[in-house]
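Let me begin by presenting the structure, written as structure tokens, before commenting on it.
Every protein chain except one is present and positioned as in the full complex.
Chain naming follows the written order as A, B and C, and within any one chain the residues start at number 1.
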Amino acid sequence: MVTRHQKLGLDDTTVLKMYETMLLARRIDERMWLLNRSGKIPFVVSCQGQEAAQVGAAFALDREKDYIGAYYRDLALVLAFGMTSREVMLNVFAKSEDPSSGGRQMPGHYGQKKNRILTHSSPVTTQVAHAVGITLGARMKGDSAISLVTFGEGSSNQGDFHEAANFAGVQKLPVIFFCENNKYAISVPTSKQLACEKVSDRAIGYGMYGKTVDGNDPLSVYEAVKYAADRGRKGEGPSLIEAICYRLTPHSSDDDDTTYRTKDEVSEAKKKDGVLTFAAYLREANILTEDIEAALEEKIKHLVDDATDYADAAPFAEPESTLQYVYDEKGEI
Amino acid sequence: MVTRHQKLGLDDTTVLKMYETMLLARRIDERMWLLNRSGKIPFVVSCQGQEAAQVGAAFALDREKDYIGAYYRDLALVLAFGMTSREVMLNVFAKSEDPSSGGRQMPGHYGQKKNRILTHSSPVTTQVAHAVGITLGARMKGDSAISLVTFGEGSSNQGDFHEAANFAGVQKLPVIFFCENNKYAISVPTSKQLACEKVSDRAIGYGMYGKTVDGNDPLSVYEAVKYAADRGRKGEGPSLIEAICYRLTPHSSDDDDTTYRTKDEVSEAKKKDGVLTFAAYLREANILTEDIEAALEEKIKHLVDDATDYADAAPFAEPESTLQYVYDEKGEI
Amino acid sequence: MAVMSYIDAINLALHEEMERDENVFVLGEDVGVKGGVFLATKGLYDKFGENRVIDTPLAESAIVGVGIGAAMYGTRPVAEIQFVDFILPAVNQIVSEAAKTRYRSNNDWSVPMTIRAPYGGGVHGALYHSQSLEGLFSGTPGLKIVMPSTPYDAKGLLKAAIRDNDPVLFLEHKRAYRLIKGEVPEEDYTLPIGKAEVKRQGEDVTVITYGLAVHFAIEAADKLEKEGITTHILDLRTVYPLDQQAIIDAASKTGKVLLVTEDNKEGSVIGEVAAIIGEHCLFELDAPIARLAGPDVPSMPYAPPMEKFFMINPDKIEKAIRELAEY
Partner (left out) sequence: MAVMSYIDAINLALHEEMERDENVFVLGEDVGVKGGVFLATKGLYDKFGENRVIDTPLAESAIVGVGIGAAMYGTRPVAEIQFVDFILPAVNQIVSEAAKTRYRSNNDWSVPMTIRAPYGGGVHGALYHSQSLEGLFSGTPGLKIVMPSTPYDAKGLLKAAIRDNDPVLFLEHKRAYRLIKGEVPEEDYTLPIGKAEVKRQGEDVTVITYGLAVHFAIEAADKLEKEGITTHILDLRTVYPLDQQAIIDAASKTGKVLLVTEDNKEGSVIGEVAAIIGEHCLFELDAPIARLAGPDVPSMPYAPPMEKFFMINPDKIEKAIRELAEY
């Protein structure tokens, strides 16, 4: 019997690697909450519930060449693009070595040039235009890299989404607009954010290909993003892919989600959690055996412990370094 | 035989009035160019080629009750909403009595509270959100007024279009987004502005009704806008109507359009000019007889002459009045 | 009089104004069911319903732009921007539209709207949840910018802002929300927009500042008083347009002026305060005009040592006052 992933051209090793990345993201995320609740770190923003979508998307790209414009929930995505557990924890602890910002930005504000992860800020949706610009620059320089940029469904209502999408459409740039629709923008449900049925309904307005897929299933996401990536590389322009997920945690460690959604709703969603369902799929396909699973958990626990210890012990940047890097220090002024 | 306009519920008097409004706008516009080329006024921005669309839209509304957010080409629209020829010319000459701005804004920046014409500025597309807000305020106060807001196809690419459209969609507000697609944004043709086939393709992304119609035909426009207005009043939410027109003049008196489009293209478009084709329709239907036509031209010439003379002779605002009306002068500070 | 926190005073003002005038309504992100991320709009949704307490889509330009339209219609919107750092997508609507509507229409149309936003640092908010952006808006005729320091001022000024017939940007220090408490009358009162207030009388050095820094200055003044140095503290309260006379009076009173802001130094509103002094009471001065502000870096970093390095605090103010006193 040919499995679903084989039909998509993915071998067993690759899907296992996908699962491993999802699981690593989940375990780091869980650790972050523990650190927060025990007073070690002041802030957490989570990827839980979106790992499957992120990993499915990442694996459909050329991770040695393409660019990602990530947003604050994209822990699994940046791990897939080469950020290490230690590097993530250095960001969480805001230490000097944090590759994203040297401890300057809040946790979750990923960026790393060597892995082609664009730096991003807190104001949502600005990164969408940057990802478009990346491909404009690349095209000008004869580089066939494409970019994938992520954002929430709430953020898809910002003007910057529209302007950047239209720009990419007109210029036929190989950008994948990847909406991680987790049903909430903090407390505001999609019914108060959107009047369209699907975010991907907006694709036609930019002459794009649009598709909505199950964000709990990394294979569906992989398939859609792969199709979009191929289109992009063939010069057929941008695509808008929407992955339907669910935000399993409160918006952040500062949020109390019980004031606006029921516990029942959350526990229902947990049943469809992609980390669980993909594990089930892999077990079914006999790829995730008990031994492999135990070894994986063991390896990941070790990675997370090591990353936590390392980051906890690492130094903060010097106070005076606050003054550095406002402008290019090799240049004038 | 039942005529097209009768099928739409429009009687002969009304369609003649529509034609008269179109013609008045055209003649005022032509006069503005004469005044400009003879050095009397420094600036003109034109409605030529869009009168049919504007008048068709205006007549589909309740002009005693509804609101319009006009843009700088909407001369025919504001005339239909009650602005007089004198008032328009006072604006063109920037005189103190100009109801739009007292001579503060450039010509074409219409606004008049008593006729429910929103004040507007030069940065394009900002008025779109205002028109949405008008209906939000109206709904809160139990007023069933709707609003129609206009903008060019170039301006439909501004973030404000997207944000306001989505807001109206979510709140199901009775706003008609009316795009006057005249094929150019200054020198930039639609092919470099839009990747969608029709601006109305964007409607679905906001859960709206969308429709593209021939902007040279006031009856088609009337029909579409009437449908949208009825929907709005029934609580079915906003609509996006696109009227395909052609900008018959240069962008403004500062523009030389021969550097980016051919004279042939313009003369082709002139053949479809709504002022001509609607006149032909009315002649065919025996509504615009030779006598009526001559009387109309005579009446309009008189109106335009009178308005020009009046506005030319009217005083400018006092220099010191520059300091007035920054804040409410009845209030504090 | 009840003692309440700064945020409770704001919440109370909103409740009272919405009860008083059915034209007043609230819109913004998470302001409804959740009551706002800081809970400033708590209880409004239950009391006034979803027509007057609107959870909007995540789109600041629309929040302000739609608010402008509703204000033009005749209602009195109170828009919340979740953090002032996120007001930037709405700058065009605020500066080109709200602030210029009355003027450009020659008094025909107006925008009686209040825009509330939390600002300021010291809460581990990092670059994008710590900014002071009043300087960016403070050259915008047609707009007023109010930044209260105490719960009493917050209630009275917010009510005045809501009743004002022009757009008011009302900036609330997010660290003050729960840190600062004070007496607040339960009854209705307003305070005049455009008026600064002397928060402490003194003879040796004048401090002119606003927002949370007023409290830092008072703390510093308390300490210095024991050394015999008395400090005159002017709280600007409205940072645009500035209360020129109050600035001139306060500067002239002691002849030694320290201007304090939490914002970056270059281009902040205290530059304008210095200019007013330089224009109007230069010869009353006995020392150069001193400024204490954040460094000219984009905003304060997240890591505690850098955040602390950036933020002004009572110690830094104390040191600056002492230097001036000894000048």
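Just so we're on the same page, a contact is a pair of C-beta atoms (placed from the backbone, for glycine too) under 8 Å apart; a residue touches a chain by one contact, two chains touch by 3 or more.
Quick caveat, the model's predicted, so the values are computed rather than measured.
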| item | value |
| --- | --- |
| Missing chain: touched chains present in the view | A, B, C |
| Given C:L179, C:V198 or C:L285, the one touching the chain that is not displayed | C:L285 |
| Residue among C:M4, C:I54 or C:I270 touching the omitted chain | C:I270 |
| Footprint left on subunit C by the chain that the document does not show | 61, 85, 88-89, 91-92, 95-96, 99-100, 103-104, 127-128, 135-142, 240-242, 263-264, 266-272, 274-275, 277-280, 282-283, 285, 288-291, 296-299 |
| Positions on subunit B contacted by the hidden chain, ascending | 42-43, 94-96, 101, 103-106, 109, 121-124, 152, 154-155, 157-160, 185-188, 192-194, 254-255, 259-260, 316-323, 326 |
| Residue numbers in subunit A that touch the chain omitted from display | 98-102, 104-105, 109, 111-113, 118-119, 121, 123, 126, 128-141, 159-160, 163-164, 166-167, 170-171, 324-333 |
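Definition applied: only the chains that are shown with their structure count from here on.
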| item | value |
| --- | --- |
| Chain pair, most C-beta pairs within the contact cut-off | B-C |
| Whole-Å gap between the CA centroids of subunit A and subunit B | 45 |
| Between subunit C and subunit B, distance of the C-alpha-averaged centres to the nearest whole Å | 41 |
| Contacts with 2+ other chains: residues of subunit A | 157-160, 192-194 |
| Where subunit C touches two or more other chains at once, by residue number | 56-57, 59, 61-62, 89 |
